[in-house]
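Here the complex is missing one protein chain, while the rest keep their positions.
Just so it is clear, A, B and C label the chains in written order, and each chain counts residues from 1 on its own.
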Amino acid sequence: MITEFLSFIQENLLMLYALAFAIFLGFELISKVPTVLHTPLMSGANAISGVVIIGAITLIRLSEPDDYLVLVLGVVGVTLGMINVIGGFAVTDRMLQMFNKKK
Amino acid sequence: MITEFLSFIQENLLMLYALAFAIFLGFELISKVPTVLHTPLMSGANAISGVVIIGAITLIRLSEPDDYLVLVLGVVGVTLGMINVIGGFAVTDRMLQMFNKKK
Amino acid sequence: MVTIYNLMYFTGVLGFIVGLQRLGHPATAKKGNLFAAGGMVLAILASFTTPLEGSHGNYLWIFTGLILGTIIGYRAATKVQMTEMPQLVSLFNGLGGACAVLISLIEVLMKGNEGIPVLGLISLLLTLSIGSVAFSGSLVAWAKLDGRLRDKTLVPPYPHIFNLIVLVACVGMIIFLSFDQSLLFPLLMVLMLISLVYGITFVAPIGGADMPVVISLLNSFTGLTAALAGLIYDNQLMLMGGILVGSSGIILTVLMCKAMNRSLGNVLMGAFGSSNSSTTSAGEDHRQAKELSKPDASILLAYSSSVMVVPGYGLAVAQAQRVCKDLDNELSSRGVHLSYAIHPVAGRMPGHMNVLLAEVDVPYEKLMDLDQANEALPNVDVVLVIGANDVVNPSAREDSNSPIYGMPILNVDQAGKVLVLKRSMSPGYAGVQNPLFFNDNTFMLFGDAKASLGELLAEMKTGVLV
Partner (left out) sequence: MVTIYNLMYFTGVLGFIVGLQRLGHPATAKKGNLFAAGGMVLAILASFTTPLEGSHGNYLWIFTGLILGTIIGYRAATKVQMTEMPQLVSLFNGLGGACAVLISLIEVLMKGNEGIPVLGLISLLLTLSIGSVAFSGSLVAWAKLDGRLRDKTLVPPYPHIFNLIVLVACVGMIIFLSFDQSLLFPLLMVLMLISLVYGITFVAPIGGADMPVVISLLNSFTGLTAALAGLIYDNQLMLMGGILVGSSGIILTVLMCKAMNRSLGNVLMGAFGSSNSSTTSAGEDHRQAKELSKPDASILLAYSSSVMVVPGYGLAVAQAQRVCKDLDNELSSRGVHLSYAIHPVAGRMPGHMNVLLAEVDVPYEKLMDLDQANEALPNVDVVLVIGANDVVNPSAREDSNSPIYGMPILNVDQAGKVLVLKRSMSPGYAGVQNPLFFNDNTFMLFGDAKASLGELLAEMKTGVLV
């Protein structure tokens, strides 16, 4: 399993770089945010984490058209993910209304 | 050439991500630096840009042991690169001495 | 050409990054949200148009889900009260976690009998487990914030030890399953169950007031599951978007704790904030706090030249923002210069006071942040503290034994006079007594904030004082 892991890394070196950069980037992007924005930022990030929905969509596309268990579970997944996405962005937008008055 | 380029991207998607992240990261890392640190930061970044030396080292390793033109040019390259690297870090360190007294 | 779709995903990720970047500055935050949303639209578009080997279409099913989710999500987001936003975010986050759980379940259902390569399996198991934790944990956080769950319910005996055992069990099962897949289906269910339990018992001991921090942490978990799912599907957008959310969620969590002058560990241990520990008043203060009658207080306010309102959690509890604004109007019409001092962690979530005051249209120019307020305070005649406590506690400045020592506070004790509206002498979130209340220039007005403000306003309006 160790060798499997090492060869996985070897094949996916660029992924390693991209991941490390993404982690640093996440840190840097957030590290100097004023306190009032914490809540909308949390909510916006939450909406982004709804990207799992892509997985659910892919699954439905791959399912046999008569495999109703997978299809139904998939639709539930897409629905939940979409609630997260749409609700998340909408809530964030509402929260940010209050900054509208600024300046 | 366009298709060549597109297929290059397709094969190097992760590189594209890594590069984009690195660019953003470079921006974010520097964007809030106080003015006094501009000069040492410039010098430190300059030292890092000495990574080209890796290329010169690789070239020498790949050269035929009797291809003196390549070897000599390579050694000059390594020397110049190393001056950039060592000199750069040393100068940065000296500049930063003045912050030592702080706190 | 697949490249086009991959570039769509790539652009989607750039949208997320630019979005997060913009969300961090008040002036650009709204645009940032749009950038992130645009990235998501691109991503979803790409996900059902990109060529996919073995695709059977099933687009009707997909659209059903998309439309259902859009309607429900949008209605929930627009209907809910501003102050109930945190629990809604928590709920949304839970649903995202549930989506990840479903994905991993289906994936195992579809591929389980063929045997799954070990690295893929580990990703699947982690998605399932972390997704379950995010799901049940978010639900508990939601229930707590929504007042449906008291702080002491659902807490297991010896919570820290209990949780450690559950955690070890989860990890153990994942390791076992990655060596031996023969019992994959039943053990998968067990893993899911244990993870769900862990989510509950992890969040339950933490005080309700700390839920925003917990939600941010769980959000980072959901991001992680998205990234893991991205590994499974070899989808870079999920991978990168998930990691971005994961890491920014973690740092946001830490920042939130810092703003309250606490460490993340301290919050997660439920060390304070949970109601049971809230009476550790440092060595009982035997001095007497002075009360002021409502008529006297209203005269004081009406005839001062500058008043600064310091709202706190009590304003939110009493829902006194409307009457507060009415009082503001009344005083302003009398020529009193009135401003609001917003402490960064007043209330129970970042921006809590801003939300409340924005609801009743207090103009942005009247709001002062901590630094501005502290600069102005020495020249203020009367400070009106409405249901705030910790954020005006001078122990943070003076008493190095106090748990809030070092937290920046509003130095209201430097103003001319201080009026404090609260119901009793009981402490606030941090559970410490407030020496401010015993100062010579501090006067208490006991009672519910909404009621008290109403009385003050009535006094002024009756015209006894013209």
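The criterion applied here is as follows: a residue touches a chain if its C-beta (ideal position, glycine included) is under 8 Å from a C-beta of that chain, and two chains touch if they have at least 3 such contacts.
Quantities reported herein were computed from a predicted structural model and do not represent experimental measurements.
The chain not shown here is in contact, across the full complex, with A, B. Annotation for chain A: contacts to the undisplayed chain at residues 6-7, 9-10, 13-14, 16-17, 20-21, 24, 28. What chain B contributes to its contact with the hidden chain is residues 1, 4-5, 8, 15, 18-19, 22-27, 29-65, 69-71, 73-103.
Keep this in mind: only the chains that are shown with their structure count from here on.
With centres defined as mean CA coordinates, chain C is found 42 Å away from chain B.
With centres defined as mean CA coordinates, chain C is found 19 Å away from chain A. Inter-chain spacing, taken between the CA centroids of chain A and chain B, is 33 Å. Across the assembly, chain A contributes 15, 18, 22, 24-25, 29, 32 as residues in contact with two or more other chains.
In chain C, the residues that reach two or more other chains under the touch definition are 17, 21, 236, 240.
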